[in-house]
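For this view, one protein chain was removed and the others were kept in their places.
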Amino acid sequence: MSNTIGKFFTFTSFGESHGKAIGGVIDGCPPGIEIDETFIQNELNRRRPGQSNISTPRKEEDKVEFLSGIFEGKSTGAPIAFVIWNENQRSADYNHLKDVYRPSHADFTYQQKYGIRDYRGGGRSSARETAARVAAGAIAKLGLRKIGIQINAFTSQVGHIAMNKTYEQIDFSLIESNSIRCPEPETAEKMIAYIQQLKDEGDSIGGIITCVVKGVPIGWGEPIFDKLQSRLAQAMLSINATHGFDYGKGFEGVALRGSQMNDEFVKDGDKITTRTNNSGGIQGGISNGQDIYFRVLFKPVATISKKQNTVDIHAQEVELEARGRHDPCVLPRAIPIVEAMTALTLMDLSLMKI
Amino acid sequence: MSNTIGKFFTFTSFGESHGKAIGGVIDGCPPGIEIDETFIQNELNRRRPGQSNISTPRKEEDKVEFLSGIFEGKSTGAPIAFVIWNENQRSADYNHLKDVYRPSHADFTYQQKYGIRDYRGGGRSSARETAARVAAGAIAKLGLRKIGIQINAFTSQVGHIAMNKTYEQIDFSLIESNSIRCPEPETAEKMIAYIQQLKDEGDSIGGIITCVVKGVPIGWGEPIFDKLQSRLAQAMLSINATHGFDYGKGFEGVALRGSQMNDEFVKDGDKITTRTNNSGGIQGGISNGQDIYFRVLFKPVATISKKQNTVDIHAQEVELEARGRHDPCVLPRAIPIVEAMTALTLMDLSLMKI
Amino acid sequence: MSNTIGKFFTFTSFGESHGKAIGGVIDGCPPGIEIDETFIQNELNRRRPGQSNISTPRKEEDKVEFLSGIFEGKSTGAPIAFVIWNENQRSADYNHLKDVYRPSHADFTYQQKYGIRDYRGGGRSSARETAARVAAGAIAKLGLRKIGIQINAFTSQVGHIAMNKTYEQIDFSLIESNSIRCPEPETAEKMIAYIQQLKDEGDSIGGIITCVVKGVPIGWGEPIFDKLQSRLAQAMLSINATHGFDYGKGFEGVALRGSQMNDEFVKDGDKITTRTNNSGGIQGGISNGQDIYFRVLFKPVATISKKQNTVDIHAQEVELEARGRHDPCVLPRAIPIVEAMTALTLMDLSLMKI
Partner (left out) sequence: MSNTIGKFFTFTSFGESHGKAIGGVIDGCPPGIEIDETFIQNELNRRRPGQSNISTPRKEEDKVEFLSGIFEGKSTGAPIAFVIWNENQRSADYNHLKDVYRPSHADFTYQQKYGIRDYRGGGRSSARETAARVAAGAIAKLGLRKIGIQINAFTSQVGHIAMNKTYEQIDFSLIESNSIRCPEPETAEKMIAYIQQLKDEGDSIGGIITCVVKGVPIGWGEPIFDKLQSRLAQAMLSINATHGFDYGKGFEGVALRGSQMNDEFVKDGDKITTRTNNSGGIQGGISNGQDIYFRVLFKPVATISKKQNTVDIHAQEVELEARGRHDPCVLPRAIPIVEAMTALTLMDLSLMKI
């Protein structure tokens, strides 16, 4: 269970990596939103494998097909169902993994929990599932865009290589200018070189994605348990391979004192704003009108080409060498996923603020 | 809305800092659990103010009174309601704050969202609300204890002062041996001295709480959106003043490669276990039988004695000097809260694994 | 579990008949509603026992005490918790029932389901729980009243004695003019005489309550599964002793043809209305602006003074004669409960229509 997220704008995800299709159903989408299919497809293309030589060469069209909820190009308030047909699966690549518990994958826990699992391509636990999130998130983005909300995520750190600029200093238009999606070009180059090196070594690396949301009105986020940061954290930690979340100054600001951290209120013409934004746009779990920014930590991809020791379902110790196609670093493809989960979360909270 | 957490084992929280009472209702508690009221009161005492000279001198009895759901000392399956009566409120202390938006507090966002707020002692946004969580969490702990689950949180960092040992190296019995609840006595001393210094300066400081859970069976956590780490993150980020969450190696392990991060499966007699536990006991969102460990970041307390500039509800710029009683550092009192939210989360997921 | 109803405007109920208190928590109440405590108390008084010689002589003050969510007489958007303290319980009256499964009561099913139960006064399954619903429903009524919605329920049938008039023909102001709450005085007299006769015989009787809601705007009710009639039916069938629900023409109109049943649309000045209202104000699960009317069937009170055969928890056959104080007919006291559940349902749906 628990394949649905959201309370009013809900998204239900379905599908396995090598089954017939993945897809989803959005329920609670307000009527009258123009469903720009080109935009949605473009979001899926950003997540698609095979975009550069630092991502997997697997080819997936990831063409989304809408089944319901749209009439004459607009949402009707009825559930929007869509499918993305699976193609180019090479399930035979996974036959040798049928019985093996790959280290730091979900094979073991799924098998123990359910007693049965579709092992092909990771089945339900595959990150392929996130394509459905990107499609749904794109619809949420269309809804948010109508009221001026912009979501931009980018790679801010790969392994030990981190950006120097803060989010206020960067030019978002540079994000898509390189294959790692880091808006600091000289740092991007180092990141890419490092990933290439690890790929050659048959290894993998993780890093950090920073996400910035501009234009969220004051008042989104529900006390006590649907605080804006609670819901963002839940959404982010539901993405495959994520291991951490912080917002505002975050872990890097742990040494700041109250007098340094507090955001004083000031007048800006008729409006009330804050002098600083160390809180990341959220106070008491509710948006305060400032930019919302947060970071999401991704661990290195668990699939590596290096030889590993492990155990199979017959409790025999075995050696494992990955043969499937995989990414040495998920970050560039994870960026549209982080944005999508952000959009789904905000869209839901927007309907709770009534 | 959104004052309820959990799907099977649900907890609904109510009450304001200076209202008649705070309290809560647990629904979905399995029948037959012995409700050890001494244990529950002891958990509340750990959160209570006035325990040491590094916490607020405010006196609250925090005596819990159960109203329903318990018969002859045991849970019956009916909802367990409880209240903690408010006493010793000094609402007059807050009269001068009636119209002021305190920096980095929820005054501004609540006022904007609801158009009305109980300003006394922070009202609904006060951390006093967490006493109800501790009471509810204590009941969850009683349920988890029956199946051998132990939850231990401790202060691992205050400002720049961090523990040296990893969680595997520490002696949990030392946690309660000092007022900061850090199981590394020499580090605890430094932390306490630092907090005392900041208190004298009228300032405040944040830090990190680490939580370790032992004994969780394999199979808890629900794909896709109720992954164990998703639910823990949501629960932790719902605690007042939290700004971050990570589990397993977390942000500190960002530079690790896949070959270093992966937890190889090994045989341990008849059981399958992992050689390392960099994943923090969770794979694919599901517990794998290893220790679960995670960190929670707390920002410095927003209430400080230093003079601050801010704005009031009439959009007038004003100066603010806090006069209420407050903690210079929330960490020691937040430890039972982190444990309580962990227990509530696990109890809920335990019932979803059926 | 499942002691909460509603999705946006939620009500959580707690308490046992002979425990310390019953009560509830409303979450999602919009801010700014004037909480008229006199009105709320009056609603509770309508449900209170001891109002006439056809209801139980048990005395309960049923004084509601609000604990949270109200500030300076208005709702704040925070959860509204309240308790109604139990008094005048005569638990000793129930000692002889401790081990007995009373016919058509919940003793047997609770014991089998939970393995433990508070047998005193029926514990959690007692209709005393509905006092909390009336208090919560009164708050919902206050919210609905602001937008001109009026809810009126009345006794339309007792046993075989039915009203003659349709709801359009009656004068609602007569409802409270007699102890059975039937707005047809001559029928009311017959009903009361019949109930008195059954009371003297140690027997009991059921009947039908009709509820009429005026002023619901067009558009409330959510396809597919939260249709207005679905939610009303769920709410009504959750009331103790109810056995049926219909709306519009209902079961009595089963022989009508499509050409007789259909409500043709007509113009009424600028507005579109319907010539007839056989649909009971609901089409496609959504309110159409006409009066909503429905009926709720109550079975006879299970507690009777006549001797009955039954079985106890030791599987011994025993004879049972009720000694507690009980009503021969629940209908007059159930009227505020039907209205309360209607109000809770409508308030919730009003917030889903956004």
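Per-chain residue numbering starts at 1, and chain names A, B and C are given in the order in which the chains are listed.
By our rule, a residue touches a chain if its C-beta (ideal position, glycine included) is under 8 Å from a C-beta of that chain, and two chains touch if they have at least 3 such contacts.
Remember, it's a predicted structure, so these values are computed and weren't measured experimentally.
Taking the complete complex into account, A:Arg117 is the one of A:Arg102, A:Arg117 or A:Arg181 that touches the chain left out. The missing chain, though absent from the display, is touched by one residue of C:Lys63, C:His96, C:Lys146 or C:His243; that residue is C:His243. Residue C:Ala233 is the one among C:Ala233, C:Ile292 or C:Ile335 that touches the chain not shown.
In the full complex, chain B makes contact with the omitted chain through residues 7-8, 30, 78, 223, 351-352, 354.
Mapped onto chain C, the interface with the missing chain covers residues 1-5, 13, 101, 103-106, 108-110, 112-113, 124-125, 129, 157, 159-160, 198, 203-208, 218-219, 221-227, 229-238, 242-251, 253-259, 261-267, 270, 272, 274, 278-280, 283-288, 297, 299-304, 306, 308-311, 315, 317, 352-353. Taking the whole complex into account, chain A touches the unshown chain at residues 1-4, 8-10, 12-16, 19-23, 25, 27-28, 31-32, 65-69, 71, 74, 76-81, 83, 113-118, 123-124.
Just so it is clear, only the chains that are shown with their structure count from here on.
Centre-to-centre separation of chain A and chain C, using mean CA positions: 47 Å. For chain B, residues that reach two or more other chains under the stated contact definition are 1-4, 13, 113, 124.
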